[in-house]
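Below is one structure; the comments refer to it alone.
With one protein chain removed, the remaining protein chains of the complex are shown where they sit.
Chain naming follows the written order as A, B and C, and within any one chain the residues start at number 1.
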C-alpha cells in the first residue's frame, strides 16, 4: 500500500462518514432532505477520489475511459429523467428498477475483474469468493427487482404466479448456481462457469419474486435493496475498494432492518412473504377478473345526499386511500374539509400507514395539499376517534378499512385496519364495486349504515363541495 | 500477519459485536441488565483470546505472568468488593474511580510498549504518536477522575477551587505536556521525556477538574469516561491490538454523546462546565459554611399538622430529593403514600431527572421500594399536575424545586425545575435551613403557603404516617 | 494479502454494525424515502465501474465497462434525484407528520 493509496483510503472513510450522517438525518422529516444532500456529497467525494486514483494508478486506455463516459452519460440521463418525471404513485417501482441496475452493475464489475485477472493462473480465494458471491447476489437482485417492478407497475400480474414444478425448478436453479460457483472457486479461472452462475441466479431471482403477491412487493423491494448493498460490498472485496465495502455493508444492514420494520408495519413476516402466496392483482390497472357488479344490498347516494349528511355532522373522519392518489384528488379533499371546518364541523383525516401504494403515501399527498399536521390522525388515534364519529368519509380506500381483516383466512387477515365501521354512518366514494389491492370484497360496503357514492374521487369530491356550499348558503 | 493473527482478529470482531449489542440493549430498562451481561460475555471472549494469543506468539517469562496474575487478582478483588459494597448514592464516585484506573492502565500499557521498543533505534511515528497521546490522555483522565471522585465523595470541597494564577499554570502544564510529547516523537526514544509528558498531564488533569463545581461532577465523570475510551484506543494503536481500538473508540464516541445528553438534561453546556465556576459545596457532607439558621419568616409544622393537611387533601404530589436518599427513607415514603391512597387521597411522585446525586436516582430508589411506575410523574407531567395539587410534600429536595432557577444570575439559573410553588400549599421535610447541592437559599421555604417540618426524612415520614393513622381511625 | 483481507473484513463487519444502529425505530411515514435514500447509496458501485474502466483493455472489458457505467449511473443519479424530490414534500413547514426527535429544520 503506497502513501497515495493510504490517502485515498482515508478520503473514503470521510465519504463513508458523510453517508452515515446523511442516513442519520433521514430519520426525521424535517432534516431528511438535508440528510440526502449530505449523503450525495459523500458520493461526490467517493467518485472524484476514485477517478483520480484510477487514472493515476492504473492509467487505462482512451477507449476504456470513452466507453465509461458514454455509458455513464446514458445511465445518468435515464436515471434523472425517470426520477424527475415519475408519478409519486410509481416511486416503489422506480426504486426497484434502481435496485436492479445497482445489482447488475455490481455483477458486471465482478465479471470485469474476473476477466482482467484470468491472465494469472489461479485466483486466490480471497478474490474469487467475493467475485462469485457478487455475481450470484447481483444477478438474483437484478432479475428479482425487475419482476417486482413489473408487478408494482401492473405489467406483470400482481397475483402470485406459480406453475406446477415451480418450487422444484427454483431449488434446482439455486443448486446449479451454488454448485457452479463452488466449482469456479477451484481450478483455473473459467468464464463459462461464471456465466452458468449468472444465468442460474437470474432464473432463481425470477422464480423467487414471481410467486410473491403484489401487495407485498414494497417489502420485497426493500429486501432486494439490502441484497444489492451486499452485492456492492462483495464487489468492493473483489477489487479491494473500501468505499464499496463500507457503503455496501451499510445499505445491506440498514436495508435489512428497514425490511423487518416495514414487514412489521404491514403485519407480515418476511419469511412468509418470501415463501410467497399472499396478495393478488391490482384491480385499478387492468380491470382484472373482478366480481361482476352486484348492486343489490347496496344503498347508493348522490352528491347532495352526502353533502347534507356531512353538513349535519359534528365529527367527520376522512379515510383516504389509493383511489385518492390515483385520481390526484388531494386538493379537492382538502378544500371540502376546509369548507366543513369553516362551518363548525370537526374534520380530521384517518391515515393508515400502508394506505395507497407506498408507506406514508397519504401523508405525502396531504402535505402537498397543505393539510395541517394536527388534522392527520395516525392509526391508533384514528381508531379511538371512530367511536365518536358521525360520518366516516372513505375516499378511494378499500383494504385499509376492510373489517374482514379481523377474521382469519383471507388476503388481509391480521392487517391492522382503520375501524371505519365503528362510525355512526359511513360514506364511500369509489367508482365501482371493484376490489382493491388485495382483490377481495369488502363487507363494509354492504353494511346497512354505509352509503356508496359511485364517482371518480376528484369529480365526486368537487360535486360534494358544490352541494355543501349551496346547502349552507341556502 | 499470520493465519493465527487473522483468526485472533476475527474473534476480536465478534467480541466487538457483543459489546455493541450489549450497549444497544442498555437503552431500555427492561433489557438493560441482559445487555450488560452480553457485553461482559464479549469481554470474556476478548480476554481469553488475548491470553492464548500472547502466550503462543510472545511466550513471556514466568515472572511476567506471575506479576500479572498477582496484579489482576489484587485489582479484581478491589473492584469487586467496591462494586458490591458501594452505597447507591456513591455510584458516581465509584464510576469515576474506575475511569481513573482505566486511564492509568492505558498509560501504563503505553509506557511498557515504549520501554520494550527502546531497543530499536527510533520508533516509527505510527507507534510513537499513539504512545504519546495515550500517556497524555490517560494521565489527564487519571488525575481528573480522582479529583472528581474526591469532590463527589466530599473529601475535596465541591466548591470550585481556584487560586491566583491557576489558569496560567493550567495553560503552562498543557504546553509542557504537548511540547514534551512532540519532542519525544522525533529523536531517539527517550523515557525521561515521556515522564515529563506524564507529570505535566497529571498536573493538567488536576487543575482542569479542581475548578469544576460539585454539581457538575457527574457530567465531568461522563466526559472523562469518553477520554479513557480514547486512551484505550490509543493503547490499541501502540500495541496493534484491534480489541482495544474498537472498544476504546466505541466508548469514546458513546461517552461523548452521553455527556452531551446529560449536560442537556441538567441544562448546562459542556464548554461552560469544563471552564468551571458553577456550583458549590455539598452541605450534607461537611456542614460547610452554610447560612446561620434564621427562623424568622418561617412557619414551622409538627408531624400532626402535616398529617391533618395530608388527610384532608384530594391531590398530593411528593417531591423526593437527595435527602430522601441520604436518609434511606424510600420505604417510609412509599408506606405513607400507600396509606393515603387507601383513604382515597390521590398521591403521585414528581420526579426530577437530576434529583439526588445521579441521573435517574429517584427512579432507582422508588423502584426499590416497589412504587408502581404509574405513580411516578416525570418533569413535564408533574408540572402539569402541580396546578391542581392541594399539598406538595417536599422530602429532602431543595435545588430541584428552587423557584430562583427561573431568574438569571444564580447557581441554578436556567435549570428546569419542578413547580412545587404552584401547589395550593407546600410542606417541606428537611433537617434544617441549610442549602442543597448548589449552596444557595431557596425562597420556596419562606413562601407564606409553605410549612417547614424539620426532621430527618426517615423519622419524619414515620411520624407523619403514625399521625395519619391515628387521625383517620379516630 | 491476509492483512488486506482482515482489514476489509473488519471494515465490512463494523459497517454492518453502523448500518444496523443508524436505522433505529423510524416512523412508517418515512419508510419509502429512507429506502430510496439507502438505494441511492449503493449507487457507489459507480466507483467500481470507474475502476473497471481503468483496467479494461479488451473488447470484453469495454463491453463490461459500458454495462457497469450505464447501470451504476442510473442507480446513483436517479436514486439521489428521486429521493430529493420525495423529501421536498416532507420538508414543507406543515409537512412534519410525525413528532419524532426532529432537529431544528434550519
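In this text, contacts are C-beta pairs under 8 Å (C-beta built on N, C-alpha and C of every residue); 3 or more make two chains touch, one makes a residue touch a chain.
Predicted, not measured: the structure shown is a model, and the values here were computed from it.
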Given B:149, B:262 or B:461, the one touching the chain that is not displayed: B:262
Option from B:170, B:241 or B:465 whose C-beta touches the chain left out: B:241
Sites on chain A contacted by the missing partner chain, in the whole complex: 1-3, 5-6, 9-10, 13, 16-17, 20, 24, 242, 246
Footprint left on chain C by the chain that the document does not show: 3-4, 6-7, 10-11, 14-15, 17-18, 21-22, 24-25, 101
Contact set of chain B toward the excluded chain (per top definition): 16, 19-20, 22-33, 35-37, 39-40, 43, 46-47, 50-51, 54-55, 57-61, 63-65, 67-76, 78-80, 82-84, 86, 88, 91-92, 94-95, 97-99, 101-102, 104-106, 108-109, 111-113, 115-116, 124, 126, 218, 221-222, 225, 228-229, 232-233, 235-237, 239-258, 261-262, 265, 351, 353-354, 358-361, 363-364, 367-368, 370-373, 376, 378
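In the analysis below, only the chains that are shown with their structure count from here on.
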Distance in touch steps, counted as few as possible, from chain A out to chain B: 2
Innermost chain, taking as reference the mean of every protein Cα atom displayed: C
Rounded Å distance between chain A and chain B, as computed from the means of their C-alpha atoms: 46
Distance from chain C to chain A - Cα centre to Cα centre, in angstrom: 16
Mean-CA-position distance for chain C and chain B (Å): 40
In chain C, residues with contacts to at least two other chains: 2, 5, 13, 17
Residues of chain B touching at least two other chains: none
